[in-house]
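Removed from the display is one protein chain of the complex; every other protein chain stays in position.
Letters A, B and C mark the chains as written, and numbering starts fresh at 1 in each.
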Amino acid sequence: MDAMAIVSIFVLAVFVGFEVVSKVSSTLHTPLMSGANAIHGVILVGAIIVADHSETTLELGLSVAAIILATINMIGGFVVTDRMLEMFKGNKKGADK
Amino acid sequence: MDAMAIVSIFVLAVFVGFEVVSKVSSTLHTPLMSGANAIHGVILVGAIIVADHSETTLELGLSVAAIILATINMIGGFVVTDRMLEMFKGNKKGADK
Amino acid sequence: MNRTMYDLIGLAAGVCFILALKGLSHPKTARRGNLIGALGATIATLVVFAYNAPLNNLGWIVGAIAVGSLIGVPAARRVQMTQMPQLVALFNGVGGGAAALVAIVEYLALGSDASTAVVIFTVFTVVVGCVSFSGSIITFLKLQELMTTRPVVFPGGRFVIAATLASVLGVSGWVVVALGTTPLLILAALSLLFGVLFVLPVGGADVPIVISLLNAFTGLTVAASGYVLDSTLLIIAGTLVGASGTILTRLMADAMGRSLFGTLFGAFTAKPQDASAAGEERPVRSGSPDDVAILLNYARRVVIVPGFGLAVAQAQHTVRELADLMISKGIDVAYGIHPVAGRMPGHMNVLLAEANVPYDQLAEMDEVNPTFGQTDVAIVIGANDVVNPAAQTTPGCPIYGMPILEVSNSANVIFLKRSMRPGFAGIENELLYDPKTMLLFGDAKASLTKVVSALKAL
Partner (left out) sequence: MNRTMYDLIGLAAGVCFILALKGLSHPKTARRGNLIGALGATIATLVVFAYNAPLNNLGWIVGAIAVGSLIGVPAARRVQMTQMPQLVALFNGVGGGAAALVAIVEYLALGSDASTAVVIFTVFTVVVGCVSFSGSIITFLKLQELMTTRPVVFPGGRFVIAATLASVLGVSGWVVVALGTTPLLILAALSLLFGVLFVLPVGGADVPIVISLLNAFTGLTVAASGYVLDSTLLIIAGTLVGASGTILTRLMADAMGRSLFGTLFGAFTAKPQDASAAGEERPVRSGSPDDVAILLNYARRVVIVPGFGLAVAQAQHTVRELADLMISKGIDVAYGIHPVAGRMPGHMNVLLAEANVPYDQLAEMDEVNPTFGQTDVAIVIGANDVVNPAAQTTPGCPIYGMPILEVSNSANVIFLKRSMRPGFAGIENELLYDPKTMLLFGDAKASLTKVVSALKAL
C-alpha cells in the first residue's frame, strides 16, 4: 500500500479516535482505558506474523515471547474490562447519568 | 492507490463524518447543511482535471459547464453559509445553548 | 510539484474539511469552521493548478471559474434570509449537476481498457448527480413557492416512479456493459426524470429534509468521482459530506418529528390527499387592534409565537417593542420558539436576535408547552403550521406527527395574519375557527404597530 494511502488512513484514524471518546464521562475513564489497552493487544497478529517468518532460534524465541505477552495483553485486557463493567450493572440509572 | 486503501479511507471517512456532526444542535442544522453543501463544491477540482484532459469540443464544453456549476456551488455555498452564521452574532448567549 | 507533495496538500485540504464540519456543529465555532472549509477548498483548487501546470484550456478554465463566481457570489450576497434554504437547495443542485457533467466527460474519455469498477462508479455519478440536480431544482421551486408546497401526487404516481427507477437501473446496467454515448444520455434523462418524480410527492415540512438528503447524495457522487479521478481529496471530502449529510438528515427529521423512512419512500407510498382547500366560508372571530390591546392589558402571562410571517413582515423590532411594553406593565412575557418555525431551523432565534430580544425570553417548545395552561393570551404572529392541531388530530395530513406549540391550551389565542390562507404545508388550521381564537388581519408589522399604540393608550 503506498505511503500516501497510509498517511491518509493514519490521519483519518486519528480523527476517529479523537471524536469517538471525546464525550466519555469520568466514570468510564478506567474501563475505556482498559478496553483500549486490550485493543492494542492485536499486536498479537504482528507477533504471529514474525513467528511465522522466523528462521533463527533467536527470532523464534523472541516471537514466541512476544506472542505470550500479546495474548496476555489482549485476552486479559478484555476479560478485566468486562469485569469492571459488570460492576456497573448495579446502577444502570447511575450509568445513564 | 490500491482498492483496499481506498475502501479503508472511505470507511474511516464515514466514521469521521458521522461522529463529527452527531451532536449538532437543531439551531445549526441549516448552516451545517449549507456548509457541507459548499464542501462538495470541491468537485470543482474534478471539473478542472477533466477540462485539462478534454480533447473534443464537446468534452471541453461540458467541462467548462461543470466548472461554472461547481464554482457556484463552492463559492456561493461558503458565502451564504457565512451570512447565515453572521446572523447568529446577535445572540452568542443563545448560540451557546 | 511532485505527486507526494500534491497528495499531502490534498490531504491537508481534507483535514480542513473535517475541521470545518467539526466547527460548524458548535455554535461558538461555526463561523470559523465555515472559513476553514473555504480555506480547504481554496488550497485544493490552487494545488490542482500548480500540480498540472501548465493546464490545457487554461483560459477556458479560469474564465469558467470567473463566470461561476460572478453568478454565485452576488446570489449568495443578495439573497434574503428567508430565501436562503432554497438557495442552498439550488447550490446543491448545481453541485450535483457538476458532478454528473464531470462523470459524463470521464465516460466519453473512457478507453475500452477502463476497469469495470471505474465504469460503474462513473455511471453511478451520472445517475445520482442527475437525481440530485433535478430533485434540488424541484425543492427550490417548492420553497420559493413558484409551485405548490403541498405534495404533488397523481393517481398511480407511485407506479410511474417505480417504473422510472427500474428503467434507470436497467439502462445503467446496459450503459456499464455496452459503453455508448446515446444510452448514457438516455440514462441521464431518465435520472433527471426520477429526481423530479422523487421530490414531487414530498410536501411541507419534509422539503428541508429532502434537501439535506440530496446534499448527502451529491457528496457520494463527489467521492465516486474521486475514485475515478484517483483523487484522495475528493474521496475524503465526498465521503465526509455523504456521511455527515446522512446523519444530519436523520437529525432534521427527528427535530421536525418526521419519519425519515416516510420521507424517503413517501414517493412510493403517498396517496392523493384530500387536504381541505384553504379559505372555506366558515365564521371566524376577527378583532380590532384595540380588542387585542385590551386582552393583552389584562393578561398576567402572554406567550408570543412567532412564525414565518414575522420574517416576511420583518416585524421583529415591532414585536420586541410590544413585548417590552407588556413587561413594563408587569405582564409575564415569553416567546415560544418552535424548532421549525419559519423556513430554516433557528430562523426565529436569528430573527429575534436581530432585534436583540433577550435570550432568556426565548423558550423552546418543550419548555413552553407545559406553561400554556397558565397562559392568558397566546399571540401567534405569522405562524400557522407550527400551531396547527391537525398535526396531532389528522392522521395522513402532511404535518401529522410534527410536535406543535399547543397554544390552544391557553385561555385566549390571537392570530396575526393577512388572510385565511394556510401556511407552508398548505393545510387548513382548525384553530382559526376555534371560539377562543381572535384574528387580527393584516400585515404583521402594521398590525403590531397598531396594537402597540393601542396598548400605550390604555
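Everything below uses one rule, namely that a residue touches a chain if its C-beta (ideal position, glycine included) is under 8 Å from a C-beta of that chain, and two chains touch if they have at least 3 such contacts.
What you see is a predicted model; the values in this text were computed from it and never measured.
*Asks:* Among the chains present, which touch the one that was left out?
*Replies:* Checking the complete complex, the chain left out touches A, B.
*Asks:* Could you tell me which of B:Leu12, B:Leu28, B:Val45 or B:Ile75 touches the chain that is not displayed?
*Replies:* B:Leu12
*Asks:* State which residues belonging to chain B touch the missing partner chain.
*Replies:* With respect to the unshown chain, the touching residues of chain B are 3-5, 7-8, 11-12, 15.
*Asks:* Using the touch rule from the top, list residues of chain A that touch the missing partner.
*Replies:* Where chain A meets the chain not shown: residues 1, 3, 6, 9-10, 13-18, 20-56, 58-60, 62-97.
The working rule: only the chains that are shown with their structure count from here on.
*Asks:* Between chain B and chain C, what is the separation of their C-alpha centroids in Å?
*Replies:* From the centre of chain B to the centre of chain C is 16 Å.
*Asks:* So the centre of each chain is just the mean of its C-alpha atoms; given that, what is the distance between chain A and chain B in Å?
*Replies:* Taking the mean C-alpha position of each chain, the two centres sit 35 Å apart.
*Asks:* Going by the touch rule set out above, which residues of chain C reach two or more other chains?
*Replies:* Correct list: 18, 232, 236.
*Asks:* Note the residues in chain A that touch 2 or more other chains, in rising order.
*Replies:* In chain A, the residues touching two or more other chains are 4-5, 8, 12, 15.
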